[in-house]
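Let's look at chain A:
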Amino acid sequence: MGEKVLITGNEAIGEAAIRAGCRFFFGYPITPQNKIPEYLSYRLPQVGGCFVQAESEIAAIYMVFGAAGAGARVLTSSSGPGISLKQEGISYISAAELPCVIVNVMRGGPGLGGILPSQSDYFQATKGGGHGDYHLLVLAPSTVQETVNLVMDAFDLADKYCNPVMVLADGYIGQMMEPVEFKEKPPKELPTKDWAVTGAKNRPRNLIKSLYLDPEELEQHNLKLHRKYLEMAKNDVRVETYLTDDAEIIIAAYGTVARIAKTAIKILREKGIKVGMVRPITVFPFPYETFAKISEKVDNILVVEMSLGQMIEDVKLGVCGRAKVHFYGRVGGMVPTYDEIVREIEKIKRGQV
Partner candidate 1 sequence: MVGKIVIDKELCKGCALCVSACPQKLIVVAEEINSKGYHPAEFVDSKGVCTGCTLCALTCPEVAIEVFREEKT
Partner candidate 2 sequence: MMKVVFERPKSMFPVPTHYCPGCGHGIVHRLLAEVIDEFGIRERVIGVAPVGCAVLIYNYINCDMYEAAHGRAPAIATGCKRVHPDLILFTYQGDGDLASIGTAEIIHAANRGENITVLFLNNAIYGMTGGQMAPTTILGQRTTTCPLGRSPKRDGYPIRIAEMLATLEGATYIARVAVHNPRAIIAAKKALKKAFEFQINGLGFSLVEFLSPCPTGWGMPPAEATKWVEENMIPTFPLGEFKVPKSEKG
């Protein structure tokens, strides 16, 4: 039986991690996610867990490496500039095949940027960010409730694939308060962590490493990682299709923008324009097939992002020229309003773009 509470997204992320059995958090303050370390700094000791405010985001991601390698469920969180600092560590964690959850509460960039929300870290999250051929499984929630659900799923997915999982939120989700239910999750059957370093008692010693000096060995290792990503694409794509059955124009959006788009769709339908939405929930693996199928039925897709066009490239890959892909975006912490989205769709409808 779950209980409903009014809670900020950041705190909900912390609580969701604890409900998922996470007992270790390593992080560093950065706006707009400071409530995550603050909440966990008093909540983790309550459940016998451990909180460390690291000296930097770099140190934090390597503490995550250490705890994950030791077999624990572990969380870190940050925002754009801090996630940039973590990239080497994320590459190492992926290469060493360690499970962990990384939350990015996106803010305006690039550089020091701003502290208001954005979606400008999509490329960083889905196309690498760090060096080498690796991928994160990336979940993009749209509401605080969904954030809770996805954070809890993230720990299971990380353990399932022995891979880091990123939860890609934005400053709105982090800071807004919404009613949330923390449902009990039935425990999942997950592989045991017999690779973890726990002291080499009654077994050969374990090594958590990513160095393969022999090129044939390194190629095999890369292929092994690659097979994981193919499995993810086969089994764990998540996408929401909203009023797409009779739609003549489709909006593609994720996260907070998708919520705003739903209001725009309501207004447009009242005006007689049948608009639907495809909302990727996993942005890696991306729902290419959904876009492939939908672009056979419609001529126009409008991608709306709080960036200058990052997810649009994946949309275009899925659409593959079958429909026209338009873009509308706001950056720097500015948010597309439902009015602006309505206007863009009307422009498309009138054939002006």
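How these were chosen: all candidates are chains of the complex that A comes from, given by their letters.
Operating definition for what follows: a contact is a pair of C-beta atoms (placed from the backbone, for glycine too) under 8 Å apart; a residue touches a chain by one contact, two chains touch by 3 or more; residues count from 1.
Since we're looking at a predicted model, the values are computed, not measured.
Of 1 or 2, just one candidate touches chain A in this complex, namely 2. Listing the residues of chain A that touch candidate 2 in their complex gives 24, 26, 50, 52, 54-56, 58-60, 62-72, 74, 88-89, 92, 96, 197-202, 205-211.
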